[in-house]
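On to subunit A.
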Amino acid sequence: MSLVEVTGLSVDFGELRAVDGLSFRLEEGAALALVGESGSGKSTVASALLGLHHGTGARVGGSVRVAGTDVQRASDEELRRLRGGQAAMVFQDPLSSLDPYYAIGDQIAEVYRVHARASRRAARARAVEVLDRVGIADAARRSRSRPHEFSGGMRQRALIAMALACEPRLLIADEPTTALDVTVQAQVLDLLHTLREETSMGLLLVTHDVGVAAESVDEVLVMRHGRAVEHGPVSRVLGAPVQPYTRELLAAVPRLDAPAAGSTAPQEAVLEEAVLEEAAPKGAVLEATGLRREFGRGKRAFTAVRDVSLTLHRGETLGIVGESGSGKTTLGRMLVGLLEPTAGEVRYDGRPHTGVNPAVQMVFQDPVSSLNPRRSVGESIADPLRARGERDEGRIQARVAELLERVGLEGAHYDRYPHEFSGGQRQRVGIARALAADPRVIVCDEPVSALDVTTQAHVVALLGELQRELGLALVFVAHDLAVVRQVSDRVAVMRQGRIVEEGPVDEVYGTPQDPYTRQLLAAVPALDPEAAALRRAERRELAAA
Partner candidate 1 sequence: MTDTSVPAASGVRQFWRRLRTQRAALVAAGVVALLVLVALAAPLLTAVEGQDSTTYHPSLVDSARGGVPIGSLGGANADHWFGVEPQTGRDLFARLVYGARVSLGVALAATVVQVTIGVTLGVAAALGKRWVDQLLSRFTDIIVAMPLMIMSLALLAIVPSSFPRPVLVALVVGLIGWGNIARIVRAQTLTLKELDHVLAARLSGWGTWSIARRELLPGIAAPVITYAALLVPTNITVEAALSFLGVGVKPPTPSWGQMLTAADVWYQAAPQYLLLPAGALFVTVLALTVLGDGVRTALDPRAASRLRIGTGRKRESKTTEGGAA
Partner candidate 2 sequence: GPEDNDAKGAGGDSTPHKGGTLTVLNAGPQQDFDPARLYTSGGGNVPSLVFRTLTTRNRENGAAGTEVVPDLATDTGRPSKGATVWTYTLKKGLTYEDGTPITSADIKYGIERSFAPELSGGAPYLRDWLVGAAGYQGPYKDKKGLDAIETPDERTIVFHLNKPEGEFPYLATQTQFTPVPKSKDTGTKYEEHPVSSGPYRVVRNENDGERLILERNTHWSASTDAERKAYPDKIDVRSGLDSSVINQRLSASQGADAAAVTTDTNLGPAELAKVSGDKDLASRVGTGHFGYTNYLAFNPDIKPFNDVKVRQAISYAIDRSSVVNAAGGSALAEPATTFLPDQKSFGYTPYDLFPAGKSGDPAKARQLLKEAGHPNGLTVTLTHSNAKDFETSPEIATAVQDALKKAGITVKLQGLEENDYSDKIHDVKTEPGFFLAHWGADWPSGGPFLAPIFDGRQIVKDGANFNTGLLNDKSVNAEIDAINKLTDLDQAAKRWGALDKKIGEKALTVPLFHPVYKRLYGEDVKNIVISDWTGVLDISQVAVK
């Protein structure tokens, strides 16, 4: 009997059929990845395996057997035994998935005691043991820490430790690395890999990132709109996809190794045009010198950005990469004047520039929070126009419609509200709003990080197009090295508030000077399973060095 047997699974949330007639099996010790774009039903499937839809109002059809338990028919008691004991789940967001008020060790011990008849003390010992197992240094001491005292990667490991505590036969990992930096992501994936090598645990990996799947599993199941699109061994599906959708998905994945040529060549051409047009030298439009920013005061003072100097030329794209917390957003906000630097200055067109300036705009990372949910998108886009003093409703409407169309939406969307748009569409609205101010510079703070690969590709293409047409200078902040490579002319690598390396894209990516840059590059998952194995070895070396 297989570890997991799913036949004809369907899940309905009211009107919506999230999963539709899905069947698959997973043998003991095997690993399967569910991949697909956001909303394709992956997490819904994962939850169904543990019977988490019970009592939520969702209708579940078909049959699900996990480790011999018929999840559909199981009693509460049986379900409780299954959950954690036979099959354990690792959730996506490591901070919010742990109780902020209790020590991590206690939380693991609590779960352990549900399944094993053990004393409090024995359970604590077990918690320390599994924490140690997932590579938390000094596990006995750290087990007394609370989640907020852990870094993101450590939290994710703690969650995995919790899953390991009862030695389940199946590990379900729902997007275990999406919230993590590439370097940390690599560590976690490596950990999963090692665990699988050492135990005979089955793994069901849920991810939208094809690269992550390539690194970790034997088999891939591609989902779309709740249905299976393609199912097979990882090397076959990723190497020689049969279905057009799979191919599309793969094509959209930005690659480190792909030549950046596609974008740079036409860009240069446009640049020349722009130069001719303005009859000005290809000078600096935005210059930052010695930027420094501190938060807090006294002992708690924290320097987020220190001594950063950079120059942005007309019409060029400057990529900024770095892991979470390295100061990218802080820097970006200082560039547009939303944050006042503690020291140093920003010059626009050679003149010192404080406060906001309509000519320098920003596109925000999170398409959800960057639009006011209570105002129609048209109103949001019209803001810069009105703030400038435009009063003629007709002209405003016309301009907004024009901008909406420019970013690939419809003029008629003026009266719609943000929640009526998808993430990609909202990001387009954000771009349209930035454009409304007729800027010369746009700082894009992780404009595509929140989007899935296909959407991401569309937005990136749009930005490139706009830049060419309007001669904009872009600062493109991202933690995804591949995306940055795709769009940038020059790239700066940030770490702990400093720029550790800066230069033309090809140089930085081709012959990285700084060890940190090298680490970053090695951490990027590869699509090809064999390449992935190579990378893993490379990372071990780097870590050992």
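A word on the picks: all candidates are chains of the complex that A comes from, given by their letters.
Keep in mind that, in the parts below, a contact is a pair of C-beta atoms (placed from the backbone, for glycine too) under 8 Å apart; a residue touches a chain by one contact, two chains touch by 3 or more; residues count from 1.
Nothing here was measured: the structure is a model prediction, and the numbers come from that model.
This complex places one of the candidates 1 or 2 in contact with subunit A: number 1. Listing the residues of subunit A that touch candidate 1 in their complex gives 13-14, 37-39, 43, 47, 51-52, 54-57, 76, 79-80, 92-93, 96, 175, 178-179, 208, 333, 336, 338, 356, 358, 361-362, 364-375, 380, 383-384, 387-388, 416-417, 419-426, 430, 433-434, 436-437, 449-452, 454-455, 458.
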